[in-house]
Structure formats: C-alpha cells, structure tokens
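A protein chain is absent from this complex, but the other protein chains hold their places.
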Amino acid sequence: MIRDFLRSRAFGLVVPLIAVAFGLIAGAVIMLLSGNNPIDGYSGLIGGIFGDMYYFGETLRAMTPLILSGLAFAFAFRTGLLNIGVEGQVIVGWFAAVIAGISWDAPGIIHLPTALMAGALAGALWAFVPGILKAKLHVHEVIVSIMMNYIALHVVNSLIRGVFLDTGQRTAFVPDSASLSSEWLQGVTDFSRLHWGFLIALAAAVVMWFLLWKTKKGFEFRAVGFNQNASLYAGMNVSGNITSSMSISGAFAGLAGAVSGLGTYGYIEIFNTFTNLGFDGIAVALLGNSSSIGIVLSAFLFGGLSEGSGNMQAAAGVAPELVEIIIALIIFFVASSYLIRWIYKRLDSIRKGEK
Amino acid sequence: GENNETTDVNENAGNNNAENNAENNENNDGEEAAEGDFSAKMVTDTGGVDDRSFNESAWEGLTTFNEDYPETEVDYIQSDDSADYQPNLNQLAREGTDITFGIGFLMLDDIRTVAEQNPEQNFALVDDEVLDGDDEPVDNVANILFAEHEGSFLTGVVAAMHTETDHVGFIGGVESPLIEKFRNGFEAGVNYVDEDIEISSQYAQDFNDPNQGQQIADSFYGNDADIIYHAAGDTGNGLFTEAIDRREGGEEVWAIGVDQDQALTEGEYSDGNVILTSMVKRVDQAVYEVAEMTMNGEFPGGETLEFDLEDQGVGIAETQDNVSDEALEAVEEYEAEILNGEIEVPQTEDELEEFLADL
Amino acid sequence: MDLFLIILYTIVPAALISATPLLLTAMGGLFSERSGVVNIGLEGLMVFGAFSGILGTLFFESLGFGMLSPWLGILTAAIIGMIFSLFHAVASISLRADQIVSGVALNILAVGLGVYITREIFDAGQTPTISARLFRQDVPLLSEIPIIGDMFFSRVYPTTWVAFLLVIVVWFVVFKTPFGLRLRSVGEHPAAADTMGINVNRMRYIGVMLSGLFGGMGGAIYAITAAGSFSGGTITGQGFMALAVLIFGKWHPFGAFGAALFFGLAQALSISAQSIPGLQDVPQVFMLILPYVVTILALAGVVGRATPPKAMNTHYEKGSR
Partner (left out) sequence: MDYVIEMNNIRKEFPGIVANDNITLQVKQGEIHALLGENGAGKSTLMNVLFGLYQPEQGEIKVRGEKVDVTDPNVADRLGIGMVHQHFMLVEKFTVTENIILGSEPKSRGAIDINKARKDVKEISDRYGLRVDPDAKIEDISVGMQQRAEILKTLYRGSEILIFDEPTAALTPQEIYELMSIMRNLINEGKSIILITHKLKEIQEICDRVTVIRRGKGVGTVDVEGMTETGLAEMMVGREVTFEVQKGEAQVGETVLNLKDLVVEDARGYDIVDHLNLEVKSGEILGVAGVDGNGQTELVEALTGLREVKSGSISLNNKDITDYKPRKVTEAGVGHIPQDRHKYGLVMDFTIGENILLQQYYQKPYTNNGIMDYKKLYEKAESLIEEYDVRTASSHTLARSLSGGNQQKAIIAREVDRSPDLLIAAQPTRGLDVGAIEFIHDKLVEERDSGKAVLLVSLEMDEVLNVSDRIAVIYEGKIVEIVDAKDTDENELGLLMAGGKQEAGEAE
C-alpha cells in the first residue's frame, strides 16, 4: 500500500508541495530570527503575486522567459547533456531577435515570426558549438558552454555598443510589427507587461513534451542520452543526435531571450552582467523535474516569488534576498525527496504500530 | 495635478537655494500634511540603495528631506534586475506616491512607459532625459542630469597638477555615452593644464570586476602612470586595492574616486589615504530639491534640470587633505573660467578633439 | 625579444593573481569530485567564502589583530566554507539528492544568505571595506633570480605562494597517502571500496567538506585581495571558471595548476593588450573573449577527452550495482 503510494504519480506531486511548504517554513524561521514578522512578510509576498491583476500579470510576464530557459536546460538534461550555457544562448537569442526586429520592415505576420526564428536560431547556433565539440571530439560540454556564456556577453555587448546603439545603453525599439507586446493582455492585467510570449512559452512546453515523448527523434534523443553505445548499436546517429539535441536546447534558450527582447523590453541593452535568466532556468528545470508541466509550475513559483519579493520589501521591510533563500531551500527539499519519503514511511509505520 | 510648461532648464535649476526653500515651506507643509502626507519615494537600479554611489546618494537626499520635513513619507524599492524597474515604478505609482524617482539612466524606457500609463502621477529620472515618441518631453516626468564632464574636468586639473611622471590614467566601467562624459571631461582637464601629459584609458566593460580593475591599474601604474581616475563602480575598487598595495610598497601613486567622496569609505592604507580627490555628483541634493519643489506645487514636469558646477551639482570632494594648495587654486581658477563660459568642457569624443585642437 | 620579456613581466604576475582563487577552489572541487560528488556548487562556496572572509577580517580588525586579520579572515572562510558545504553533503550523500540539483541550490542559497545576513548586520547590501589588507611582496632570495625572479617572485601576494604550496600538498595527499587512495577509490568504484571496509559515505562527506574548505579560501582570497568588501556581485562566475579549471586540468592538481595559470595568462593578456604594441589596434572585444576562446580551442585540440571519476554523480547504496 505505502509502496504503491510512494511510487504513484500523486506522490510525485506531493513531494514538491511538501518541499514548498518546508521552504516557506524555513523562510519564516529566518524572518523570525532576523526580527521580521513572517506573517507580514508573507502577506506582502502573496499580495505581490496575486494582490491584483497587475501583479498577477507581472508574475506571468516574469515566468515567461523562465519557462523557456527551463525547457532549454531540461531538454538537454533529458538527453544526457548538461547545458550550463543556457545563459549565453539567451543573450544571443535576445540580440538576434531584436536585431531582426529593428533592421528591416515587414508586415507583422512575417516580421514577428522571423524575429522569433532569428532568436531561436542564434541560440541553437550558440549551443551547436559545445554540441559538435562534444559529439566529434568528446570535449566536456560543461566547460565549453561556460566559456560560450562569456563570449556571448562580450560579443553581444560590443556589437550593441559599436553598431546598434541608439540612446543610453540600448538599441532602438523594435517596431510594432516585430513586437510581442499586446495591448489587450496589458489591458486585462492593468498595464502589466504581460505579452504574447507567454503563450509561446506554454506552447514550447507542449512542444518539448511532444518532441521527447511522442516523436521518433525524441526516442533517439533519450536513447543517446542514456547509452551512446547501445544507440550506436541500434543504428542511431549518435553524434548527430548529440549535436541536434544541444541545438534544440539552445533554440529554446534563444526563444527565452527573444521573448524578453520582443515582449518585455522591446530592445536589447548593454548587459552589465549576465541576465541570470539562463542560470535561473537551470533551477527551474531541476525543480520541475525536467518535465514540461513541472517546468511551467516551477517557473510560476520562481516568477511569483521574485515578483512578490518587491512588495514584500515594500510592505514588510523584508530584504528581497529572503526569496532566494526560500527558493534554494525548496530545491533542496525537492531534491531530497528521499527524506520526505522516509518521513512519510516512518509516520505510516508509527500509525500502523498504534493500531 | 501640477501642470508645468516646459521652462528654461538653467533658469529653473538656478533656483536651488535649498535652505531658503526649506524655511519658506515650513508653513506650507502643515497644510499639505493635513490633506494627507506628502510622499517621495525612489526605485533603485540594480546597484541597490547602499551602492556607495548614486543610489545611496539619492536615498540620502530623500532621508535628509524627511528629516527636514518629518510629516512626509519617504521610501525606496530595490531592483534585483532590470526587469524589475517597471513593476517597481508601477508599484509606487499605484500607491499614490506624490513623486517617484527612478535612479539611473537604465530606467529611461520604463519610466516613460509607467509615466504614460499613470498620467496623474509625478516621476523624476536621474541621469537621463525622458522623451516621448515624438522626441518631446513627457509632462509628468522631471529629468535630472549632471554635468559630469565639468566635475571630471576639475579632477583632471587636480591630476595634472599632481602627476610627477606626466602620465595619468582613466578606468571606465562599461563603455557608454555617460561614462564617455567622465572620460572626455577628465582628459580635457588634464591636457588643459599641460598638453604633454600622457593619458592612458581603458574600459573594463564591466562595472563589477574589481580583479580586472586591479589588473588595469597595475598595468597603468606599471607603465609609469601615477594617478588614475575611475568611473567604474565596483571595478574601481580594484584600482584602490592596487593603489594601496603600491603605496605600501613605497610607491607614490594616487587614485581618484567618483560619484561620492570615496575617501570617506575607501582607500585607507597604513599611512593615510590613496584617494587624491573624488568627483562628486550631488544626486542627494538634486533629489532633495526636486522633492521639495514638488511638495511646494512646483513639480518641474517635462523639464530637464542640469545640475552642474554652477549649482554645485558636481564638483570635487570635500575631503582635500591630499590635494596641494596649488592644485586647489588651479581648480578654483578653472572653475571660474567654466562658470563664466571661458572654458566649454567637452562631453563627447568629437568635442574633446576640437577642444584639444584649440589648446 | 625584449618586448616579449616586458610583456611577460606585466602579464605573468597578473596571471598569478587571477589564477590563485581559481586554483584553490578547483582544489576543493577536486576533493569532492574525486570522491564521486559533482560540485557545481563551487560558485556558491566561493560566494560564501568571500562573505565570511570579509566578515572575519572585519571582525578580527575590530579586535585589533591588525595585519593578521586577513589571514584570520581566510581561516574563518575556510572553516565556515566547510560547514556551509555540509548543505551539499547532507543533501547529495545522505538524502540522495541529485548532486547537480543540490549544487545549484547551494549556489542560490549562498548569494541569498550572504547578502541577507550582510543586510542584517550592516544594514546595507555590502560590507564596509576592510582596512587590513594583504600586500604584494617580493619573495626573498627567489625574486633575485634573473628573469624568472621578476616574473614569478616579485610583487606577488603571499596567498599565491600559499596556494601553490597547497597544490603540492593536495597532490601528495590525493596520490600518495592512504587517505587519497581511499578517496579516489570511492569516486571510482564505491562498491569495491565498501568491500574493502572503507566507509563510502564518510569519505564523500570529507571530500565535500574539503571542497568547502578550499572553495571558502578561494572566495575569501578573491574578496580580500581584489575587492576589499563583499556584496552580491563580488563573485560572479569565478566558481564556474574554477569548475572549468578542474575539468580542463583533468581532475589532477598539477593539471588544474596548468589550467588555472593558462587561464590567468589569457585573461592578463586580454587586459594588458592595450599597452602592448601590435595588440593595441586589435578591437577590445577580441581581447575580452580571448581567454574563453583559447580555452575552447585548447580543449578541442590539445587536451582532448577528460574522463571524470567513474562514480561521479551516483549515489552509493549498499548492495546496489
């Protein structure tokens, strides 16, 4: 009985929920220890997520690129690759999409898709490098993708600075024909920056699920991820699969950048540091167990917590870093689901013993 | 609902006698408070409210304002990344804040958007000018600029007066028009004193890499520069590290700080302080003034206030222990020349070239 | 030729400075990964090391320890880093969390906790600047050696030489002592180690805690020598670079030494390029990406495949195969 439950899908949901609860309790303890009122803190936080349509819209807006960068990491992860380079792929994707947006004119029906494609392609290209090196020369993809992050940052900054600078630190705005922003979505959410990219991100989650679990290619990606030799034996093109799954991962990352550029901002600016969208994507993916649904949910949690933290500070004077602590602890508890299972089993056997 | 027509920048900015205003408004204030507290709040950029730079300075302005007018309410919201600017500005606007300051030119576009969405609210942007789609100023936004080039010119003068090797340096954070103003002003100042002084300059392309700052400083000092000015945020801390290190090793080198009187917090070594002087940008004063004007119903919406040498919006730091009297005299002299228009300090590369050609 | 030497005189000392924290942190990663625990959390360990190193220095300064303070600060960071690393150890060893996930959580936690505590203590997002510092010094005698002396032994931080000595110590410990043999066996084939009576989990705990110790020192040295204070932006990516150094160096102390130095050189070159005739006209962006591009080329061309410890990223349960 317990064994069945512990293995069941339902339990798969219970673990993250308990983990979130643990994380929040730990956060409350930290607030108490540091002399803050946890109830005020959390009501500020929740107010900052659900308080009104504006905040809710902003939360959805914040989670949009996180879904995509989470998918990017998860896709590679599912195929046996560690794509630490999501960050760099986000940056080049952002850049390419905005440049495709500002450098020519076309009707929206062509312009917007091209700009999005440009972003995805740039991300894919950036990920192709560690992919091909891994496939052909067995170079560890982790280092190459870390290096590619820095290269992306410097190259993109220098191109903006040298070629595309408009005012201040940014390029010109993309025209409406290449913009994802939606007056309607802004209208219903009381002027939040929610944009069509949100739907693209949700669609991408479906795409990833479909690709991995419904297509022939997905079968091969997963097989190669688990066992290259057996995949070779079964006639799969191993190095081709490594390269393409890395590139697909990069395309998701590039889209994450593209929706930020075409949706939230409308431009790209010189980055003083990394955007962190990519690094947060790693955490989102891991928290979501690298599954599409899990990623959407954990991106919501991430987006919500970080949006809400502003209000938490304003309303209760709690430093926004608390949210990072809570996120880290939630990840910790999810990863340690063994602990939760163990506690559950213990409780169960105590209950039985009493009967 | 203050409606201000665009007025002449200087005319308005000239009206900056803070103390005077403060006294004048004591009476006024009681009425305002009765209607509901006047609130002035700010959104920091990603540096945070305690960045020992302009965010901190702006917050100081607001806290002083609050001390002077205790019935008012002041507060800030911190931004963790640039995607936070808009929600944070929006949040303050929604709370009905009487004036919301955006600190840093990175907030330019966000403040425009939020201001357009909340036409009843007042905003002010530090370090840039908000223009709408037709390049016209936005009615409910006041723009606060500083003449960094003028202040940097004076530090350039100090550097030129102090250099023993006739070689000085400049370290920039990320290359951008704003940081260019610092550099061009500095170079103009140095070469105005002595055309033959060599100036090395380099961008770290990062505001947050003290290690690189140190290495750049190392290579400048190693190539005989003895005074280095920085406009590079945390990267500049590496400059101080290197300067202290060389000082301890007996070398006579100097560093010049930026934005605040950095000698107060940085640069100490066993036998003094390596910071020769700093280029101070009085964000506090600017914020204070704009808040006060707004409270008095004189919100300078749609206007651009440039705080320059004349209004003491920029200048060299109060800590002057290391500066020679000679240099101070020169500073005074050139300051007067700038004020009376004899010297027009260049802001851009092109202007600098022209300026140097005319020497 | 002379010019070449002059270039070396500028960039070698600079390379040593940037290599030091990377190298120490990579040594930490080496202990952890050699014992079979992946350590993506090196970044977080450095962050926490930087935080506790600065805090420790400030604390000892205030007690009047003077010039001893930074050293005590580094020691503090080593100890606190070790304690902090228990987070990763407990999760990934005892609670069988995925090691990569746990490392990522560690990174997020370090920044959050470091800045949060900083705010609580100083009411600001960054600490004050330390005043007791470490200074670059000439190494007695050695700095007199012609050419080499000026390059390697003049104006170096004492921490650099401590780090280099530690590399030798690490090498000795890992490859020459029973402890090292056991540590490596646990990372290669935990079941085999278990049958030889070695407590697998205990070795792994030690491995991870040593990574905390070294990572903490690495972060502290970076903060104390270069930054002088701690804020959320003090460590941005150095831990990942240290991970790259470890992999590039093929999980070997001397390999990591070479990799760190190589990396430091590339970086120093990119910074000094503007004062080197011939390189002055190269657009800065090429110089900025140089270290990273060269690393990729080196991996692709010369260094080739690196095989990680075999049991890395696996949990050990008795009796499982």
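Order of writing sets the chain letters: A, B and C. Residues in each chain are counted from 1.
One rule holds in what follows: a contact is a pair of C-beta atoms (placed from the backbone, for glycine too) under 8 Å apart; a residue touches a chain by one contact, two chains touch by 3 or more.
Computed from a predicted structure; not experimentally measured.
Asker: For the chain that does not appear here, which of the shown chains does it touch in the whole complex?
Answerer: Contacts of the unshown chain, counting the full complex: A, C.
Asker: Can you tell me which of C:Gly64, C:Pro146, C:Gly197 or C:Pro277 touches the chain that was removed from the display?
Answerer: The single option touching the absent chain is C:Gly197.
Asker: Who touches the missing chain here, C:Thr160, C:Ser185, C:Ser229 or C:Thr295?
Answerer: Going through C:Thr160, C:Ser185, C:Ser229 or C:Thr295 one by one, C:Ser185 is the residue touching the chain not shown.
Asker: Just the residue numbers, please: which parts of subunit A touch the chain that's not shown?
Answerer: Considering the whole complex, subunit A reaches the absent chain at 3, 213-219, 222-223, 226-227, 229-236.
Asker: Which parts of subunit C are in contact with the chain that was left out?
Answerer: 172, 176-178, 181-182, 184-185, 188-189, 191-198, 310, 318-319, 321
In this section, only the chains that are shown with their structure count from here on.
Asker: Suppose each chain is reduced to the average of its Cα coordinates; what separation in Å results between subunit A and subunit C?
Answerer: Chain centroid spacing, subunit A to subunit C, equals 28 Å.
Asker: In subunit A, which residues are in touch with two or more of the other chains?
Answerer: Expected reply: 154, 157-158, 273.
Asker: Return the residues of subunit B touching two or more other chains; collapse runs of consecutive numbers into ranges.
Answerer: 78, 205, 208
Asker: For subunit A, which residues count as touching subunit B in their complex?
Answerer: Within the complex, subunit A touches subunit B at residues 54-55, 58, 62, 154, 157-158, 161, 167-170, 173, 191-193, 260, 264-267, 269-270, 272-273, 275-276, 306-307, 309-311, 313-314, 320.
Asker: Which residues, counting only subunit C, touch subunit B once they are in their complex?
Answerer: 10, 13-14, 17-18, 123-126, 128-129, 131, 133, 135-137, 155, 222, 225-229, 231-234, 236, 267-268, 271-272, 274-275, 284, 288
Asker: Spell out the part of subunit C that touches subunit A in their complex, as residue ranges.
Answerer: These residues of subunit C touch subunit A: 40, 87, 91-92, 95-98, 100-102, 104-109, 111-113, 115-116, 119-120, 232-233, 236-237, 240-241, 243-244, 247-248, 283-285, 288-289, 291-293, 295-296, 299-300, 304-306.
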